[in-house]
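Below is the structure I would like to discuss, written out as C-alpha coordinates.
Apart from one protein chain that is not included, each protein chain of the complex appears where it belongs.
As written, the chains take the letters A and B, and residue 1 is the first residue of each chain.
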Amino acid sequence: MEQISELLKKLRNQSPLVQSITNYVVMNNTANALLAAGASPIMAHAHSEVKDMVNLVGALVINIGTLDEYWSESMLIAAEHAHSIQKPWVLDPVGAGATPYRNELLSKLLPFKPTVIRGNASEIMSLTSVNIKSKGVDSTNTSDEAIEAGILLSSQTDAVVVISGEVDYIIERNRISQVKNGNPIMAKITGMGCTASALTGAFVAIEKDYMLACTAAMALMGVAGDLAAEKSEGPGTLQLHFYDALYNLQPEEFGERMIVKYP
Amino acid sequence: MEQISELLKKLRNQSPLVQSITNYVVMNNTANALLAAGASPIMAHAHSEVKDMVNLVGALVINIGTLDEYWSESMLIAAEHAHSIQKPWVLDPVGAGATPYRNELLSKLLPFKPTVIRGNASEIMSLTSVNIKSKGVDSTNTSDEAIEAGILLSSQTDAVVVISGEVDYIIERNRISQVKNGNPIMAKITGMGCTASALTGAFVAIEKDYMLACTAAMALMGVAGDLAAEKSEGPGTLQLHFYDALYNLQPEEFGERMIVKYP
Partner (left out) sequence: MEQISELLKKLRNQSPLVQSITNYVVMNNTANALLAAGASPIMAHAHSEVKDMVNLVGALVINIGTLDEYWSESMLIAAEHAHSIQKPWVLDPVGAGATPYRNELLSKLLPFKPTVIRGNASEIMSLTSVNIKSKGVDSTNTSDEAIEAGILLSSQTDAVVVISGEVDYIIERNRISQVKNGNPIMAKITGMGCTASALTGAFVAIEKDYMLACTAAMALMGVAGDLAAEKSEGPGTLQLHFYDALYNLQPEEFGERMIVKYP
(Lines give C-alpha, C1' and ligand atoms only; values in the text may rest on other atoms or scores of the structure.)
Protein backbone atom coordinates (compact mmCIF):
# COMPACT_ATOMS: atom_id res chain seq x y z
CA MET A 1 0.00 0.00 0.00
CA GLU A 2 1.53 3.25 -1.15
CA GLN A 3 -0.15 5.23 1.62
CA ILE A 4 1.73 3.12 4.14
CA SER A 5 5.09 3.08 2.43
CA GLU A 6 4.91 6.86 2.10
CA LEU A 7 4.72 7.05 5.89
CA LEU A 8 8.24 5.64 6.10
CA LYS A 9 9.45 8.56 4.00
CA LYS A 10 7.56 10.97 6.25
CA LEU A 11 9.05 9.36 9.35
CA ARG A 12 12.58 9.88 8.07
CA ASN A 13 11.91 13.43 6.97
CA GLN A 14 10.37 14.48 10.26
CA SER A 15 12.53 12.31 12.54
CA PRO A 16 10.11 12.63 15.47
CA LEU A 17 11.33 12.62 19.04
CA VAL A 18 9.78 9.65 20.88
CA GLN A 19 9.85 9.36 24.67
CA SER A 20 9.82 5.91 26.17
CA ILE A 21 9.10 5.04 29.77
CA THR A 22 9.90 1.42 29.31
CA ASN A 23 11.48 -1.62 30.85
CA TYR A 24 15.18 -2.08 31.55
CA VAL A 25 15.48 -5.22 29.45
CA VAL A 26 14.65 -3.59 26.13
CA MET A 27 15.74 0.03 26.43
CA ASN A 28 18.80 -0.48 24.28
CA ASN A 29 16.86 -2.39 21.61
CA THR A 30 14.04 0.08 21.32
CA ALA A 31 16.37 3.08 21.18
CA ASN A 32 18.36 1.40 18.42
CA ALA A 33 15.23 0.48 16.47
CA LEU A 34 13.95 4.07 16.66
CA LEU A 35 17.30 5.45 15.49
CA ALA A 36 17.63 2.92 12.69
CA ALA A 37 14.11 3.64 11.44
CA GLY A 38 14.79 7.37 11.41
CA ALA A 39 13.24 8.62 14.66
CA SER A 40 14.99 10.07 17.70
CA PRO A 41 14.59 8.28 21.04
CA ILE A 42 14.60 9.72 24.52
CA MET A 43 14.18 7.80 27.77
CA ALA A 44 13.28 9.89 30.80
CA HIS A 45 11.24 8.88 33.82
CA ALA A 46 12.17 11.20 36.72
CA HIS A 47 9.05 12.63 38.35
CA SER A 48 10.84 15.98 38.26
CA GLU A 49 11.14 16.11 34.48
CA VAL A 50 8.69 13.66 32.99
CA LYS A 51 6.10 16.31 32.10
CA ASP A 52 8.73 18.60 30.57
CA MET A 53 9.78 15.72 28.34
CA VAL A 54 6.22 14.93 27.29
CA ASN A 55 5.97 18.54 26.20
CA LEU A 56 9.04 18.21 23.96
CA VAL A 57 8.25 14.96 22.17
CA GLY A 58 6.02 13.87 19.29
CA ALA A 59 4.71 10.82 21.12
CA LEU A 60 5.05 8.89 24.36
CA VAL A 61 5.40 5.11 24.81
CA ILE A 62 4.62 3.49 28.16
CA ASN A 63 5.71 -0.10 28.70
CA ILE A 64 5.14 -1.65 32.12
CA GLY A 65 7.62 -4.54 31.79
CA THR A 66 9.83 -3.96 34.83
CA LEU A 67 7.58 -1.63 36.77
CA ASP A 68 7.96 -0.72 40.43
CA GLU A 69 6.30 1.90 42.62
CA TYR A 70 8.48 4.80 41.41
CA TRP A 71 8.16 3.91 37.76
CA SER A 72 4.42 3.30 38.05
CA GLU A 73 4.07 6.84 39.33
CA SER A 74 6.23 8.13 36.43
CA MET A 75 3.93 6.36 34.00
CA LEU A 76 0.81 7.80 35.61
CA ILE A 77 2.21 11.36 35.59
CA ALA A 78 3.28 11.05 31.97
CA ALA A 79 0.04 9.43 30.77
CA GLU A 80 -2.11 11.98 32.55
CA HIS A 81 -0.10 14.83 31.07
CA ALA A 82 -0.08 13.35 27.56
CA HIS A 83 -3.84 12.96 27.79
CA SER A 84 -4.34 16.52 29.02
CA ILE A 85 -2.27 18.08 26.20
CA GLN A 86 -3.56 15.60 23.59
CA LYS A 87 -0.15 14.11 22.84
CA PRO A 88 -0.51 10.66 21.30
CA TRP A 89 0.65 7.84 23.53
CA VAL A 90 1.07 4.09 23.22
CA LEU A 91 0.48 1.59 26.04
CA ASP A 92 2.34 -1.72 26.04
CA PRO A 93 0.75 -3.81 28.82
CA VAL A 94 3.65 -6.26 29.28
CA GLY A 95 2.67 -9.22 31.44
CA ALA A 96 -0.93 -8.04 31.87
CA GLY A 97 -2.72 -10.66 33.92
CA ALA A 98 0.44 -12.09 35.47
CA THR A 99 0.02 -10.32 38.82
CA PRO A 100 -2.64 -8.19 40.55
CA TYR A 101 -0.09 -5.36 40.77
CA ARG A 102 0.17 -5.14 36.99
CA ASN A 103 -3.58 -5.26 36.57
CA GLU A 104 -4.03 -2.47 39.10
CA LEU A 105 -1.61 -0.15 37.33
CA LEU A 106 -3.25 -0.89 34.00
CA SER A 107 -6.65 -0.03 35.40
CA LYS A 108 -5.23 3.35 36.49
CA LEU A 109 -3.55 4.02 33.13
CA LEU A 110 -6.53 3.23 30.89
CA PRO A 111 -8.62 6.27 31.98
CA PHE A 112 -5.88 8.48 30.47
CA LYS A 113 -7.01 7.15 27.10
CA PRO A 114 -4.03 5.64 25.32
CA THR A 115 -4.04 6.35 21.59
CA VAL A 116 -2.87 2.80 20.96
CA ILE A 117 -2.72 -0.35 23.07
CA ARG A 118 -0.26 -2.90 21.64
CA GLY A 119 0.26 -6.31 23.17
CA ASN A 120 0.36 -10.02 22.50
CA ALA A 121 -2.84 -12.05 22.47
CA SER A 122 -2.70 -13.05 26.15
CA GLU A 123 -2.16 -9.46 27.23
CA ILE A 124 -5.00 -8.08 25.14
CA MET A 125 -7.34 -10.82 26.32
CA SER A 126 -6.32 -10.19 29.90
CA LEU A 127 -7.24 -6.49 29.60
CA THR A 128 -10.85 -7.37 28.81
CA SER A 129 -11.30 -10.16 31.30
CA VAL A 130 -10.09 -11.40 34.64
CA ASN A 131 -10.16 -15.03 33.50
CA ILE A 132 -7.03 -15.16 31.37
CA LYS A 133 -3.71 -16.27 32.79
CA SER A 134 -0.59 -15.16 30.98
CA LYS A 135 2.56 -17.24 31.13
CA GLY A 136 4.91 -14.53 32.26
CA VAL A 137 5.52 -12.13 29.41
CA ASP A 138 5.18 -14.54 26.49
CA SER A 139 1.78 -15.19 24.96
CA THR A 140 0.10 -18.54 25.33
CA ASN A 141 -2.63 -17.62 22.86
CA THR A 142 -2.48 -16.98 19.11
CA SER A 143 -3.35 -13.54 17.85
CA ASP A 144 -6.58 -14.58 16.11
CA GLU A 145 -7.94 -15.93 19.39
CA ALA A 146 -7.77 -12.37 20.69
CA ILE A 147 -9.64 -10.56 17.91
CA GLU A 148 -12.93 -10.47 19.76
CA ALA A 149 -11.19 -9.17 22.88
CA GLY A 150 -9.44 -6.55 20.72
CA ILE A 151 -12.72 -5.30 19.28
CA LEU A 152 -14.20 -5.07 22.76
CA LEU A 153 -11.15 -3.31 24.18
CA SER A 154 -11.11 -0.79 21.33
CA SER A 155 -14.80 -0.02 21.90
CA GLN A 156 -14.28 0.36 25.63
CA THR A 157 -11.21 2.59 25.41
CA ASP A 158 -11.43 4.35 22.03
CA ALA A 159 -7.86 3.17 21.45
CA VAL A 160 -6.53 1.48 18.37
CA VAL A 161 -5.73 -2.03 19.60
CA VAL A 162 -2.81 -3.90 18.06
CA ILE A 163 -2.44 -7.63 18.62
CA SER A 164 0.98 -8.96 17.66
CA GLY A 165 1.43 -12.52 16.54
CA GLU A 166 1.90 -14.66 13.48
CA VAL A 167 -0.69 -12.35 11.94
CA ASP A 168 -0.84 -8.87 13.43
CA TYR A 169 -4.32 -7.39 13.85
CA ILE A 170 -4.86 -3.66 14.05
CA ILE A 171 -8.33 -2.89 15.36
CA GLU A 172 -10.25 0.36 15.55
CA ARG A 173 -13.67 -0.53 16.91
CA ASN A 174 -14.90 -2.93 14.24
CA ARG A 175 -12.45 -2.01 11.47
CA ILE A 176 -9.57 -4.46 11.28
CA SER A 177 -6.38 -4.43 9.27
CA GLN A 178 -3.94 -7.34 9.07
CA VAL A 179 -0.19 -7.67 8.60
CA LYS A 180 1.20 -11.06 7.66
CA ASN A 181 4.92 -10.32 7.53
CA GLY A 182 7.45 -11.44 10.09
CA ASN A 183 9.27 -14.58 11.13
CA PRO A 184 8.71 -16.92 14.10
CA ILE A 185 12.35 -16.57 15.20
CA MET A 186 11.53 -12.96 16.15
CA ALA A 187 9.80 -14.42 19.22
CA LYS A 188 13.17 -15.81 20.31
CA ILE A 189 14.63 -12.30 20.72
CA THR A 190 13.66 -10.38 23.81
CA GLY A 191 11.95 -7.05 23.30
CA MET A 192 10.59 -7.47 19.78
CA GLY A 193 7.10 -6.67 21.05
CA CYS A 194 8.43 -3.66 22.90
CA THR A 195 10.20 -2.59 19.72
CA ALA A 196 6.90 -2.79 17.87
CA SER A 197 5.40 -0.46 20.46
CA ALA A 198 8.31 1.97 20.14
CA LEU A 199 7.97 2.10 16.35
CA THR A 200 4.23 2.57 16.79
CA GLY A 201 5.09 5.62 18.87
CA ALA A 202 7.21 6.97 16.02
CA PHE A 203 4.38 6.56 13.50
CA VAL A 204 1.61 8.06 15.64
CA ALA A 205 3.92 11.05 16.15
CA ILE A 206 3.80 11.81 12.43
CA GLU A 207 0.39 10.55 11.29
CA LYS A 208 -2.98 11.42 12.78
CA ASP A 209 -4.80 8.52 11.10
CA TYR A 210 -3.79 6.18 13.90
CA MET A 211 -5.13 3.03 12.29
CA LEU A 212 -2.89 3.72 9.31
CA ALA A 213 0.04 4.66 11.52
CA CYS A 214 -0.23 1.43 13.52
CA THR A 215 -0.51 -0.67 10.38
CA ALA A 216 2.63 1.01 9.03
CA ALA A 217 4.51 0.28 12.26
CA MET A 218 3.57 -3.40 12.24
CA ALA A 219 4.33 -3.70 8.53
CA LEU A 220 7.76 -2.14 9.09
CA MET A 221 8.48 -4.58 11.93
CA GLY A 222 7.40 -7.50 9.79
CA VAL A 223 9.22 -6.53 6.61
CA ALA A 224 12.43 -5.73 8.48
CA GLY A 225 12.06 -9.09 10.23
CA ASP A 226 11.61 -10.88 6.90
CA LEU A 227 14.66 -9.21 5.41
CA ALA A 228 16.73 -9.95 8.49
CA ALA A 229 15.64 -13.59 8.63
CA GLU A 230 16.94 -14.13 5.11
CA LYS A 231 20.45 -13.24 6.27
CA SER A 232 20.41 -14.81 9.71
CA GLU A 233 21.30 -18.14 11.27
CA GLY A 234 19.51 -17.65 14.56
CA PRO A 235 18.14 -15.03 16.94
CA GLY A 236 21.53 -13.40 17.61
CA THR A 237 22.33 -12.53 14.03
CA LEU A 238 18.65 -11.77 13.34
CA GLN A 239 18.67 -8.93 15.88
CA LEU A 240 21.48 -7.12 14.07
CA HIS A 241 20.27 -7.62 10.59
CA PHE A 242 16.92 -6.35 11.82
CA TYR A 243 18.47 -2.96 12.67
CA ASP A 244 20.32 -2.93 9.36
CA ALA A 245 17.08 -3.67 7.54
CA LEU A 246 15.21 -0.90 9.38
CA TYR A 247 17.98 1.48 8.37
CA ASN A 248 18.35 0.44 4.74
CA LEU A 249 14.73 -0.25 3.78
CA GLN A 250 13.48 2.05 1.02
CA PRO A 251 9.79 2.97 0.64
CA GLU A 252 9.60 1.13 -2.71
CA GLU A 253 10.84 -2.17 -1.29
CA PHE A 254 8.69 -1.62 1.78
CA GLY A 255 5.65 -1.33 -0.45
CA GLU A 256 6.52 -4.46 -2.42
CA ARG A 257 7.30 -6.61 0.57
CA MET A 258 4.44 -5.77 2.91
CA ILE A 259 1.54 -8.23 3.12
CA VAL A 260 -1.25 -6.03 4.39
CA LYS A 261 -5.04 -6.23 4.31
CA TYR A 262 -6.46 -2.79 4.92
CA PRO A 263 -10.21 -2.25 5.38
CA MET B 1 27.23 -37.59 28.58
CA GLU B 2 23.83 -38.59 27.32
CA GLN B 3 22.15 -37.80 30.63
CA ILE B 4 23.27 -34.18 30.22
CA SER B 5 22.46 -33.78 26.55
CA GLU B 6 18.99 -35.20 27.22
CA LEU B 7 18.42 -32.29 29.62
CA LEU B 8 18.64 -29.88 26.69
CA LYS B 9 15.75 -31.73 25.06
CA LYS B 10 13.81 -31.59 28.32
CA LEU B 11 14.51 -27.86 28.65
CA ARG B 12 13.07 -27.16 25.21
CA ASN B 13 10.05 -29.38 25.77
CA GLN B 14 9.15 -27.83 29.10
CA SER B 15 10.26 -24.26 28.30
CA PRO B 16 10.37 -23.27 31.99
CA LEU B 17 9.58 -19.75 33.10
CA VAL B 18 12.65 -18.27 34.85
CA GLN B 19 12.45 -15.13 36.93
CA SER B 20 15.55 -12.98 37.20
CA ILE B 21 16.15 -10.22 39.70
CA THR B 22 19.38 -9.18 38.12
CA ASN B 23 21.57 -6.26 37.20
CA TYR B 24 20.77 -3.63 34.61
CA VAL B 25 23.89 -4.31 32.56
CA VAL B 26 23.00 -7.86 31.58
CA MET B 27 19.21 -8.03 31.57
CA ASN B 28 19.00 -8.02 27.82
CA ASN B 29 21.73 -10.66 27.42
CA THR B 30 20.30 -13.06 29.94
CA ALA B 31 16.76 -12.75 28.59
CA ASN B 32 18.06 -13.48 25.09
CA ALA B 33 20.12 -16.43 26.26
CA LEU B 34 17.12 -17.95 28.04
CA LEU B 35 14.91 -17.49 24.98
CA ALA B 36 17.53 -18.88 22.61
CA ALA B 37 18.09 -21.93 24.79
CA GLY B 38 14.36 -22.63 24.93
CA ALA B 39 13.28 -21.17 28.28
CA SER B 40 11.01 -18.20 28.94
CA PRO B 41 12.44 -15.23 30.88
CA ILE B 42 10.66 -12.82 33.17
CA MET B 43 12.22 -9.90 35.03
CA ALA B 44 10.17 -8.50 37.90
CA HIS B 45 11.41 -6.88 41.08
CA ALA B 46 8.59 -4.70 42.47
CA HIS B 47 8.01 -5.42 46.16
CA SER B 48 4.31 -5.47 45.32
CA GLU B 49 4.54 -8.39 42.91
CA VAL B 50 7.78 -10.21 43.51
CA LYS B 51 6.20 -13.02 45.54
CA ASP B 52 3.40 -13.49 43.00
CA MET B 53 6.03 -13.95 40.33
CA VAL B 54 8.03 -16.44 42.38
CA ASN B 55 4.81 -18.46 42.62
CA LEU B 56 4.46 -18.53 38.83
CA VAL B 57 7.97 -19.50 37.80
CA GLY B 58 10.02 -22.69 37.68
CA ALA B 59 13.09 -21.09 39.21
CA LEU B 60 14.43 -17.77 40.45
CA VAL B 61 17.83 -16.19 39.74
CA ILE B 62 19.20 -13.45 42.01
CA ASN B 63 22.19 -11.46 40.78
CA ILE B 64 23.42 -8.59 42.94
CA GLY B 65 25.42 -6.75 40.24
CA THR B 66 23.82 -3.30 40.40
CA LEU B 67 22.09 -3.57 43.74
CA ASP B 68 20.69 -0.67 45.73
CA GLU B 69 18.47 -0.50 48.80
CA TYR B 70 15.20 -1.11 46.93
CA TRP B 71 16.56 -3.97 44.86
CA SER B 72 18.27 -5.56 47.89
CA GLU B 73 14.89 -5.69 49.58
CA SER B 74 13.35 -7.23 46.43
CA MET B 75 16.02 -9.91 46.49
CA LEU B 76 15.43 -10.66 50.15
CA ILE B 77 11.66 -10.91 49.72
CA ALA B 78 12.04 -13.17 46.69
CA ALA B 79 14.71 -15.40 48.25
CA GLU B 80 12.76 -15.82 51.48
CA HIS B 81 9.63 -16.71 49.55
CA ALA B 82 11.43 -19.12 47.21
CA HIS B 83 12.93 -20.82 50.26
CA SER B 84 9.58 -21.06 52.02
CA ILE B 85 7.80 -22.65 49.06
CA GLN B 86 10.86 -24.77 48.09
CA LYS B 87 11.27 -23.18 44.68
CA PRO B 88 14.84 -23.65 43.42
CA TRP B 89 16.87 -20.47 43.27
CA VAL B 90 20.32 -19.47 42.04
CA LEU B 91 22.51 -16.84 43.69
CA ASP B 92 25.07 -14.94 41.58
CA PRO B 93 27.20 -12.98 44.09
CA VAL B 94 28.56 -10.41 41.60
CA GLY B 95 31.40 -8.38 43.08
CA ALA B 96 31.36 -10.26 46.40
CA GLY B 97 34.12 -8.84 48.52
CA ALA B 98 34.33 -5.53 46.66
CA THR B 99 32.38 -3.52 49.28
CA PRO B 100 30.99 -4.13 52.79
CA TYR B 101 27.51 -3.39 51.42
CA ARG B 102 27.67 -6.36 49.05
CA ASN B 103 28.99 -8.64 51.76
CA GLU B 104 26.21 -7.62 54.11
CA LEU B 105 23.48 -8.38 51.60
CA LEU B 106 25.07 -11.73 50.80
CA SER B 107 25.13 -12.64 54.48
CA LYS B 108 21.40 -11.93 54.62
CA LEU B 109 20.64 -13.94 51.47
CA LEU B 110 22.57 -17.10 52.36
CA PRO B 111 20.22 -18.14 55.22
CA PHE B 112 17.48 -18.52 52.59
CA LYS B 113 19.47 -21.47 51.27
CA PRO B 114 20.19 -20.91 47.58
CA THR B 115 19.95 -24.10 45.57
CA VAL B 116 23.01 -23.03 43.60
CA ILE B 117 25.70 -20.39 44.12
CA ARG B 118 27.51 -19.54 40.87
CA GLY B 119 30.38 -17.09 40.70
CA ASN B 120 33.93 -16.59 39.55
CA ALA B 121 36.83 -17.75 41.68
CA SER B 122 37.29 -14.44 43.53
CA GLU B 123 33.61 -14.25 44.41
CA ILE B 124 33.44 -17.83 45.70
CA MET B 125 36.62 -17.35 47.72
CA SER B 126 35.28 -14.11 49.11
CA LEU B 127 32.10 -15.84 50.35
CA THR B 128 34.14 -18.14 52.58
CA SER B 129 36.63 -15.63 53.85
CA VAL B 130 37.03 -11.95 54.64
CA ASN B 131 40.60 -11.92 53.37
CA ILE B 132 40.05 -11.93 49.62
CA LYS B 133 39.88 -8.72 47.62
CA SER B 134 38.10 -8.84 44.29
CA LYS B 135 39.06 -6.50 41.48
CA GLY B 136 35.64 -5.10 40.82
CA VAL B 137 33.53 -7.74 39.11
CA ASP B 138 36.26 -9.60 37.26
CA SER B 139 38.09 -12.45 38.93
CA THR B 140 41.74 -12.13 39.84
CA ASN B 141 41.98 -15.82 40.70
CA THR B 142 41.76 -18.91 38.51
CA SER B 143 38.93 -21.33 39.10
CA ASP B 144 41.13 -24.15 40.45
CA GLU B 145 42.43 -21.84 43.19
CA ALA B 146 38.86 -21.69 44.49
CA ILE B 147 38.07 -25.42 44.69
CA GLU B 148 38.78 -25.67 48.38
CA ALA B 149 36.63 -22.61 49.06
CA GLY B 150 33.90 -24.14 46.90
CA ILE B 151 33.87 -27.36 48.91
CA LEU B 152 33.73 -25.41 52.15
CA LEU B 153 30.94 -23.14 50.88
CA SER B 154 28.89 -26.10 49.66
CA SER B 155 29.22 -27.80 53.06
CA GLN B 156 28.28 -24.62 54.90
CA THR B 157 25.26 -23.79 52.77
CA ASP B 158 24.05 -27.11 51.28
CA ALA B 159 24.13 -25.36 47.90
CA VAL B 160 25.69 -26.68 44.73
CA VAL B 161 28.62 -24.30 44.16
CA VAL B 162 29.65 -23.50 40.61
CA ILE B 163 32.99 -21.82 39.95
CA SER B 164 33.29 -20.43 36.43
CA GLY B 165 36.64 -20.12 34.76
CA GLU B 166 38.90 -21.75 32.20
CA VAL B 167 37.68 -24.99 33.78
CA ASP B 168 34.27 -24.82 35.43
CA TYR B 169 33.91 -26.72 38.68
CA ILE B 170 30.51 -27.88 39.94
CA ILE B 171 30.72 -28.86 43.59
CA GLU B 172 28.21 -30.61 45.82
CA ARG B 173 29.95 -31.06 49.17
CA ASN B 174 32.91 -33.21 48.11
CA ARG B 175 31.61 -34.40 44.74
CA ILE B 176 33.08 -32.36 41.90
CA SER B 177 32.27 -32.30 38.20
CA GLN B 178 34.30 -30.38 35.62
CA VAL B 179 33.49 -28.68 32.32
CA LYS B 180 36.39 -27.77 30.03
CA ASN B 181 34.56 -26.13 27.15
CA GLY B 182 34.51 -22.41 26.46
CA ASN B 183 36.80 -19.76 25.03
CA PRO B 184 38.84 -17.03 26.77
CA ILE B 185 37.24 -14.31 24.60
CA MET B 186 33.98 -14.97 26.47
CA ALA B 187 35.53 -13.01 29.36
CA LYS B 188 35.66 -9.98 27.06
CA ILE B 189 31.87 -9.83 26.81
CA THR B 190 29.98 -8.40 29.75
CA GLY B 191 27.45 -10.63 31.42
CA MET B 192 28.67 -14.06 30.35
CA GLY B 193 28.86 -15.11 34.00
CA CYS B 194 25.38 -13.72 34.60
CA THR B 195 24.20 -15.63 31.54
CA ALA B 196 25.63 -18.83 33.02
CA SER B 197 23.59 -18.16 36.16
CA ALA B 198 20.44 -17.56 34.13
CA LEU B 199 20.85 -20.82 32.21
CA THR B 200 21.52 -22.56 35.51
CA GLY B 201 18.13 -21.27 36.62
CA ALA B 202 16.55 -22.81 33.54
CA PHE B 203 18.09 -26.23 34.22
CA VAL B 204 17.28 -26.36 37.93
CA ALA B 205 13.69 -25.56 36.98
CA ILE B 206 13.44 -28.82 35.04
CA GLU B 207 15.82 -31.20 36.84
CA LYS B 208 15.86 -32.00 40.54
CA ASP B 209 19.37 -33.53 40.44
CA TYR B 210 20.92 -30.09 40.84
CA MET B 211 24.51 -31.25 40.37
CA LEU B 212 23.50 -32.67 37.00
CA ALA B 213 21.45 -29.57 36.15
CA CYS B 214 24.36 -27.22 36.92
CA THR B 215 26.79 -29.33 34.91
CA ALA B 216 24.39 -29.21 31.97
CA ALA B 217 24.13 -25.43 32.23
CA MET B 218 27.89 -24.94 32.26
CA ALA B 219 28.37 -27.43 29.45
CA LEU B 220 25.78 -25.61 27.35
CA MET B 221 27.52 -22.26 27.99
CA GLY B 222 30.86 -23.75 27.04
CA VAL B 223 29.75 -25.62 23.93
CA ALA B 224 27.79 -22.63 22.64
CA GLY B 225 30.87 -20.52 23.32
CA ASP B 226 33.09 -22.93 21.41
CA LEU B 227 30.73 -22.98 18.43
CA ALA B 228 30.42 -19.19 18.46
CA ALA B 229 34.18 -18.67 18.72
CA GLU B 230 34.71 -20.66 15.52
CA LYS B 231 32.64 -18.12 13.61
CA SER B 232 33.75 -14.94 15.36
CA GLU B 233 36.41 -12.30 14.94
CA GLY B 234 36.12 -10.75 18.36
CA PRO B 235 33.79 -10.26 21.32
CA GLY B 236 31.13 -8.38 19.34
CA THR B 237 30.49 -11.09 16.79
CA LEU B 238 30.99 -13.77 19.43
CA GLN B 239 28.00 -12.51 21.42
CA LEU B 240 25.63 -12.98 18.49
CA HIS B 241 26.89 -16.28 17.32
CA PHE B 242 26.59 -17.41 20.92
CA TYR B 243 22.81 -16.84 20.83
CA ASP B 244 22.60 -18.52 17.44
CA ALA B 245 24.52 -21.51 18.80
CA LEU B 246 22.26 -21.77 21.86
CA TYR B 247 19.28 -21.78 19.56
CA ASN B 248 20.58 -24.21 16.95
CA LEU B 249 22.46 -26.70 19.10
CA GLN B 250 21.00 -30.20 18.91
CA PRO B 251 21.31 -32.71 21.77
CA GLU B 252 23.50 -35.01 19.64
CA GLU B 253 26.07 -32.32 18.87
CA PHE B 254 25.86 -31.12 22.45
CA GLY B 255 26.78 -34.61 23.60
CA GLU B 256 29.69 -34.88 21.18
CA ARG B 257 31.12 -31.47 21.92
CA MET B 258 30.94 -31.35 25.70
CA ILE B 259 34.15 -32.02 27.64
CA VAL B 260 32.79 -33.07 31.00
CA LYS B 261 34.14 -35.09 33.91
CA TYR B 262 31.28 -36.29 36.03
CA PRO B 263 31.85 -38.07 39.36
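For the reader, a short list of remarks on this structure follows.
The rule we apply is simple: a contact is a pair of C-beta atoms (placed from the backbone, for glycine too) under 8 Å apart; a residue touches a chain by one contact, two chains touch by 3 or more.
This structure is a prediction, so every number in the text was calculated from the model and none was measured.
Set against the missing chain, the residues B:Gly38, B:Gly65 or B:Gly150 yield one that touches it, B:Gly65. Listed for chain B, the residues touching the missing chain in the whole complex are 23-26, 28-29, 65-69, 72, 95, 98-102, 135-138, 185, 187-191, 232-237, 239-240. The missing chain lies against chain A, touching residues 17, 24, 27-28, 31-32, 35-36, 40-49, 52-53, 56-57, 70, 239-248.
The criterion applied here is as follows: only the chains that are shown with their structure count from here on.
Per-chain CA centroids place chain A at a distance of 32 Å from chain B.
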